[in-house]
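Dropping the structure in here first, questions after.
All protein chains of the complex are present and in place, except for one that has been dropped.
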Amino acid sequence: MAKEEEIRESLTKQFGALEGKIRIQRARRMWAEVEPSDFETVLDYLRKSQGFVILCTMTGLDKGENLGIIYHLAREDGIMLNVEVTVPKTNPVIKTVTAVFPGADHYERELVDLLGFKIEGLAPGFRYPLTDDWPEGQYPLRKDWKLDPSLKTGKIEES
Amino acid sequence: MSLVSKAITWSRIKSPWILHFNTGACNACDIEILAALTPRFDLERFGILLRSTPRHADVLVCSGPVTRQARERLIRIYEQLPEPKFVVSVGSCSCSGGVFNGCYNMMGGVNEVIPVSAFIPGCPARPEALIDGVVKLLGSLQATK
Partner (left out) sequence: MGKVFIPIGPQHPALKEPASFRILLEGEKVIEANVRLGYNHRGVEKACEERSYLQDMYLLERVCGICSHSHSTCFIQAVEEVAGLEIPPRANYIRTVVAELERIHSHLLWLGVAGHEVGFDSLFMYVWRDREIVMDLLAKISGNRVNYGMNTIGGVRRDISPGLYPEILKAMDVLEERTKYYIQIATGEMSFIKRLSNVGRLSKEDVETMCIVGPTGRASGVPRDVRRDDPYAAYGDLSFKVITDDHCDVYGRAVVRVLELMEAYSMVRQLIKNMPEGPIVVKAPRKIPAGEAVSRYEAPRGEDVHYVRSNGTEKPERVKVRAPTLANLQAMKKMLENYYLADIPIVIAAIDPCFSCTDRTIEVNRLEKGTTELMSWDALRAYSIDWYARQGIQLKGIRL
């Protein structure tokens, strides 16, 4: 746990706002909550000075009034830091990380399709994973979303 | 039945050519279909050949529950198969939706979209079950000859 403690100390020293927001759950698992406005600088510091060069994935959450994203970052020695960012549902805008993590392309598209995020800077391209004819404004992973029966369609009759 | 149509039916029963299409499956049934073509189970001794295009095939072998995205393609492929055509749905998912029944991107089993001639259940359907199902289908073709 020594390494995890060290990482926590450096982070709180660098960013005072993170005081008390970093939790060590067990060996190699750390959790942190970061404000959306600070996220870019924190990510930069983590990547360049703390060795968190692997982005495992991004998870979108529906927290009722807000939407959350967790960035799962990891180091080569196996330590993971899961950074949670919360934005209001009325204005779910975040900036893309594809400039530093090109592999995040599909993760971000998934957030746009399934939870209704708006991601600034995401390059135009095919949507993923929903179909081209999926209706606007329907975000399946939101808690209050119910499947509209009209989305199911009929069959070819026996000839 | 005239001699020509008898000959055609006989050749269809003796050597049905199949086309395999995965409409959103987890792959287990597809790998079992492939395994059925390998030396241990060997479907080819029944004259069954795996073809690449719908226009050459007699039987459409489907696996997986039908997703919204795959639905249009499935219908198009079904229409491209020349008559008479048969559809075999392999695995619990293509029979009824399987574990994914009720999920928002699912249409249900393959028979929600196209008419099916034979159902082979299992999760995944074992190669032996596949052989059994195929032989039964051939038997029923024989009966209606």
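Lettered A and B in written order, each chain numbered from 1.
Methods note: contacts are C-beta pairs under 8 Å (C-beta built on N, C-alpha and C of every residue); 3 or more make two chains touch, one makes a residue touch a chain.
Owing to the predicted nature of the structure, the values given are computational and were not obtained by experimental measurement.
**Q** If I consider the whole complex, including the chain that's not displayed, which of A:L11, A:V42 or A:L55 touches that chain?
**A** A:L55
**Q** Residue-wise, where is chain B in contact with the chain that is not depicted?
**A** Touching the chain left out of view, chain B contributes residues 19-35, 38-40, 50-54, 64-65, 67, 69-70, 73, 77, 93, 98-100, 102-106, 123-124, 126.
**Q** In the complete complex, which positions of chain A touch the hidden chain?
**A** Touch set of chain A with respect to the missing chain: 25-26, 28-29, 31, 53-57, 59, 61-62, 70, 72, 74, 76-78, 80, 82, 101-103, 105-107, 114, 125-131, 140-141.
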